[in-house]
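Omission of a single protein chain aside, the complex is shown with its protein chains in their original locations.
Chain nomenclature is as follows: A, B, C and D, assigned in order of appearance, with residue numbering initiated at 1 for each chain independently.
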Amino acid sequence: MTNYAYVSLIPLLPLACFVVLGLWGRKRFKTFSGIVGTGSLLASTILSFYTAYQYFFVDGKVNGVYQHIIAMKYTWLQFSPNVSIDMGIMLDPISVMMIVVVTFISLMVHVFSLGYMKGEERFATYYAFLSLFTFSMLGLVLSTNIFQIYMFWELVGVSSYLLIGYYFDKPSAVAASKKAFIVTRFADLGFLIGILILAFHAETLDISTLIERLTDHQSTQFVSITTGSLLGVSILTWGLTLVFIGGAGKSAMFPLHIWLPDAMEGPTPVSALIHAATMVVAGVYLVARLFPVYSIDGAALDIVTYVGAFSALLAAVIACTQTDIKRVLAYSTMSQIGYMMFSLGVSRYGGENGLGFMASMFHLFTHAFFKSLLFLGAGAVIHLVHSNDMKDMGGLRKFMPVTHISFLIACLAISGIPPFAGFFSKEEILTAAFDSNKLIYGVALFTSGLTAFYMFRLYFSIFWKKESHLHNAHGEGTSTMKIPLIILAVCAVIAGLLPFSNFITSDGAALETHINLVFSIAPVLLALGGILLAANLYKTENNKPEKVAAALGGFYKAAHSKFYVDEVYIFVTKKIVFNLIGRPAAWIDKNIVDGLMNLIASVTEKISELIKGLQSGKVQSYTLYFFAGIVGLAAVFIYLWK
Amino acid sequence: MTASQIIFYILSAFILGSGILAVTTRKIFRSAIWLLFSLIGIAGLYFWLQVEFIAAIQIVVYVGGIVVLIIFSIFLTQKSGSEMPKASATRKGFAVAAVLIGFALVWQLISHHSFKQTSTTTLDVDVANIGSQLLSTTDHGYILPFEVVSILLLAAMIGCIVIAMKKTEAV
Amino acid sequence: MGIDFFILMKSELLLAVIIFILLFIKVGSKEWKNEQMLNIVNVLLLVNFIAGFFGNKDGMLFNDMFKTNQLIVLEKCILNLGTFIISLQAYTWLKNHKHVLEFYMLLLASLMGMFYMISSGNLLMFYLGLELSTIPLAALANFDLEKRKSSEAAFKLIMSSAFSSGLLLFGISMMYGTTGTLNFTELSQHLDGSALQLFAFILLFTGFAFKISVVPFHLWTADVYEGSPVAITSFLSVISKGAFIFAFISVLYNVFKPLADTWYNMLFLLSVLTMVIGNLFAIRQNNLKRFLAFSSIAQVGFILVGISGSSQAGTASVIYFILIYIFSNLGAFGVIALVSALTVKEGIEDYKGFYKTNPLLTWVLTIALFSLAGIPPTAGFFGKFFLIMAGAAKGNYTLIIIAALNMIVSLYYYLRVVKAMFMDKNEQPIEKLVINNYSKLALFICVSGIVLTGFVSWVYDYIYSLSTGF
Amino acid sequence: MNDIPLTHILFVSTALFFIGMYGLFTRRNMITMLMSVELILNSVNINFVAFNKYLFPDKLEGVFFSIFVVTIAAAEAAVAIAIIINLYRSHNSIDVEDAGEMKY
Partner (left out) sequence: MNISLLVILPILTAVALLFCNGLKQVRTVSLIGATVQLALAFALLILYWNERAAGNTAQMLFESSYTWFAPLHINFHVGVDGISIAMIALTSFIVLAGVLMSWKEDRMPKEFFFLLILLSAGAYGFFISLDLFTMFFFLEVAVIPKFLLIGIWGSGKKEYSAMKLALMLMGGSALVFVGLLGLYFNTDIGGGVHSFDLLQISQMHIPVEVQKMFFPFAFAGFGIFGALFPFHTWVPDGHSSAPTAASMFLAGISMKLGGYGCLRVATYLMPDAAHAYSWIIVLLATIAIIYGAFATMMQTDLKYINAYSSVSHCGFVLLGIGMLTQTSITGAVMQMVSHGLMTALFFAAIGMIYSRTHTRMVAQLGGLLKMMPFISTVFVIAGLCSLGLPGFSGFVAEMTVFMGSWQNPDTMYRIATILACASIVVTAVYILRAVGQSVMGPVTDSHYLGLKDASWNEKFAAGLLIIGIVAIGIAPFWLNELITPATDTIMQHAVKLVTLK
């Protein structure tokens, strides 16, 4: 067995980088800090590739099943004799896959940013934050302990917050960062309570132990969590659902998705890293991590399925109407994550039943490449035109060939056109859905058509449509920006060809999958249809889109306005939370609670004013009171009190 | 009813009557005179009780001293013959109530109390006896109180002088 | 008789000697300057204070009319100390007064009366001591001869105390009538708790209550304190009050022990009333002297709580508290006396911005007020804690809760003064004052007393070892 | 004297006591207030003497007490009058209602 202790370096290198850059970056390193960040991440990336090699090909497998390897584990905070937060590193197929994805995409983004963020005043800070994020994300995926996940969960949240708010003097960026944090925080509340519930019944926070106990039908823990119920729902379902809420928040599932489009206020490479490839799939990862437990609770999985499917559809519809290219990408991300979610939801544990799980992970893997590619491409575009809006673009294919081609590849990949990566993963998802739930299959199929449509709508609007007349065309940008695009494009092409099911499955054993060509006709045709429709509408400048929009009428408007979810939120927060809870609370505190204290004071003073007549200054009154006092005392102590 | 009883009741009536007049009459000088009568009545009561020495002191100190002092001070501070201002009705009402309640209370207590006589041997209350006891340091001697009172009188004297002395000599 | 007589009555005799020395100086032909006379007097008082500690002995004299023991001597020493401090503080005021010697003669006569009262073994001596302590004080209250308020105060004092001593006498006469004796020891054997006797006891009790300003017998206090010269106010509030409390404890604990049930409840009722009313009035005062008058009334409420404990700890705590109270109150009055003598300002308003001009005096006053409020690390904290603790030993927590709440109210008004001095702004603050050495010494004694009496536990231990209770 | 019960004498003294008290409560002239005080003290004296004579004739405590009370009454009256005179000098009035400058 190899000693995997070196894996700890993978997250720790970015952490060190964060500390160094955070403390001294602004003064000591300045522009040099990009190199520092990239360099350290390169080391991490190499290490994680090495780890992957070691794990998958050398010694991860025992008896044909990939093992959970605890590389290291330290007790970090002991709550009670058997419940503790441990800091550790766990290697299993998904975590190894994730560290590869995270380090690799992050490296690409780091490289891309060298050009993209050049000349920024807070260049060092940017890289510090990126490193922080990478550290947190790596920590998250390597966690051995559910609470460790929660901690890194929060940390990725805050790095996302910091990066979205990177342009801190832009009020919209500040607002977006705030929104992102608060919405995910709200979801995390569910996660936290879910953890409390699971941990209380499982009497552990350790993931392996937890899974072991809650899947063993004989264990006392299992009995206690399944027999107890609240509002007719078993405690286990409650716990898992609450944990899923946490995941849904991070992964922008309906109705907690509202922060994701706004999060595009951050620098585009950041969006590529965090809001496309890595952080937003943390929810999927979370469910996958606890999948053995989820798989024994059908109710929780159903929730995952329907939420995922609905989000996929909803996001796809909205994406068709948006004009901000990053927002389109954001909704597309949401939609794709929806795919991953429902794919998990329709899956079961082990063997053939675990196809959905495998498919979900596969899609996560491929999606990371093409979606980050799309974002980086969009970044390059924005870098050139200094705008996010489609209306300001068009005909850019001549100015930026590399971007154009890579973007096209990514679009094809996401649309599920063979032989690009997306085709393979999506195919597996559809198969899994078809096998278990026809309704979901229908939705998925329809969504995949929509995906092709809006992606090519995007593609044509940027690179074709009208002929552009850029005067200040300064080209595509530095080579540091181009190289990542090329690398990612290559990945987007070949990633799907990996024999993924050999490595990552629900139970660790290899799974035989095969592409059923007949089955894949429908989705590919639908995708091609979508592409053709998009080409028809957007390849050249015309008024067809408006006509279509007018024909759709209210539906279009609703979709364009993102189905008013934001408005509902604003209503709830502003009107209900602020006006009906916050304001009264503040008012009560000021006037009633504090008023009570002040009242005591003023009553005392009033009484004092009231009885001042006692001290009239007249000596005869004094004597009279004196005598009254005596009579009173006599009355009390001679007659009354005996 | 024996003569002694009659004398007692007459004396009592006299004391109380003139006492009431002393505190109610509006003319200050008359008030002082009524007080004088009341005090003399009390002296009479002491005679009746056969404590002649106290009766004598009563006449000497009160009638001869205090009342005279009061009358002098009235002359100093008051135009004679003018009527004194009346107390407010409320004050009077409260005073009457307080006094009546107080009296009722005390009288109730006294009349229900059985006083116990502890000894029947009577001691001579003649002047010589009192005088020798007053200055005796041994049994039943009152030399210590006597000295204390003398300090008190000294102090009172000093106090009076300082306070009442005219401030004309101020330089 | 013989040598014992001199030893046992040492305190009183010393005072008498001083009074006569002063009298001779007065009637002597030599013209003395005020400063010289004050120097002599202060030296004499110091000697008197120091002499109090030597050659003490327990014993009774004159058919038990006079008794003394270690505790009583200690009490007298405490009073001597207080008088000495007051004398030092009065220096600024007396320097320009025409009747310095008379002042001291009266003051010492009054003090002597208190000594007799504390040492009294029967009701006659007690009564005489009480009158001897009161009548000179009334005259002294009038010692700001030109001030109208002073005369008014004196009048109120003498009238109220005449009335109160009338009632007290009535009570004594009834006590005499029901028990047939004036001697304390015999008296306590003859107490049978009959209604008339109870009434007589109530009258006696109110006689004390009047002197130590227990509500509702307190009404004279504020007016007299406000009108009198500061030296007399402090004497009234500290020495007179202290002496009467000493006498009160010994009378209650030793003589009226059979009536303990009754007086415990009376103390309960009256202490609540006293604390509450005293505090309620204190919060609305603007004249510092008047303010301290009410605050001292409230303090008496706390003392009554301690007295109600009726244990050894109770006695000790009360005496200990009085000692601390002397330091604290005199610390406060010392500053007020200085300011009053030099600027004629006595209002709290006038003290605004006092810290800017007179930081040292402000700190003294602040520390004194904190001590009065019972805030650590000043001795007042210890005093009050032990006092209320003694009261709590009876298990009457209603009383303790009320006392605790009243401590908060009292804190409010003490802090009000502190606030005025430190925080409020004033266009014309009291100017920088020149402090003479006597006042400095007095304030120094007070402050060190306030700081040390609490920490140095043997003070309490000593008092405790002398105390008795039941 | 033994044909009069003690309570009758006490009645007189108590009545006198409250008469004096009434005077103290209501007279506005300071000197008359002082006079009322004298009545009060006298009533107490009667008590002392009467108790002494009736109940405890073996000692003279009551009688002596009354002697001292008389003395003190004199001293008190003297000081009071001095104060009143002083007050009269500054106020030009001996109405007690005028001596109420300090209050509340």
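Just so it is clear, a residue touches a chain if its C-beta (ideal position, glycine included) is under 8 Å from a C-beta of that chain, and two chains touch if they have at least 3 such contacts.
Small disclaimer: the values here were computed from a predicted structure and weren't measured.
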Quiz item: Of the chains you can see, which ones touch the chain that is left out?
Solution: A, C
Quiz item: Looking at A:L9, A:L42, A:M72 or A:V158, which makes contact with the chain not pictured?
Solution: A:V158
Quiz item: Of A:E352, A:E567, A:D594 or A:E609, which one is in contact with the hidden chain?
Solution: A:D594
Quiz item: Looking at the whole complex, which of A:Y6, A:F49, A:W76 or A:Y569 touches the chain that is not displayed?
Solution: A:W76
Quiz item: Which one touches the absent chain: A:W24, A:F57, A:F519 or A:F578?
Solution: A:F578
Exercise. Spell out the interface residues on subunit A facing the chain that's missing from view.
Key: 26, 75-80, 83, 85, 147, 150-152, 154-155, 158, 161, 165, 168-171, 174-175, 177-178, 181-182, 185-186, 188-189, 192-193, 196-197, 199-200, 577-578, 581-583, 585-586, 588-589, 593-594, 596-597, 601
Self-check item: Residues of subunit C (touch criterion as defined above) contacting the omitted chain
Solution: 312-313, 316, 370, 375-377, 381, 385-386, 388-389, 392-393, 395, 397, 400-401, 404-405, 407-408, 411-412, 415-416, 418-419, 422-424, 457, 460-461, 464-465
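Keep this in mind: only the chains that are shown with their structure count from here on.
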Practice problem: Would you kindly tell me how far, in whole Å, the mean C-alpha position of subunit D lies from that of subunit B? | Solution: 5
Quiz item: Whole-Å distance, subunit C centre to subunit D centre, using C-alpha means?
Solution: 27
Practice problem: Would you mind listing the residues of subunit D that make contact with two or more other chains? | Solution: 10, 17, 20-21, 24-26, 33-34, 51, 55-56, 64, 68, 72, 75-76, 79, 82-84, 86, 97, 99-104
Quiz item: Do you know which subunit C residues sit against two or more other chains?
Solution: 124, 128, 131, 135, 138-139, 142, 145-146, 154-156, 159, 163, 177, 180, 195, 199, 222-223, 284
Quiz item: Contact residues on subunit C for subunit B in the complex?
Solution: 1, 16, 19, 61-63, 65-66, 98-99, 102, 105-106, 109-110, 112-113, 116, 124-125, 128-129, 131-132, 135-136, 138-140, 142-143, 145-146, 154, 177-178, 180, 194-196, 199
Exercise. Provide the residue numbers of subunit D that touch subunit A in the complex, in ascending order.
Key: 21, 24-26, 33, 96-97, 99-104
Exercise. Name, in rising order, each residue of subunit A that touches subunit D in their complex.
Key: 612-613, 615-620, 623-624, 627
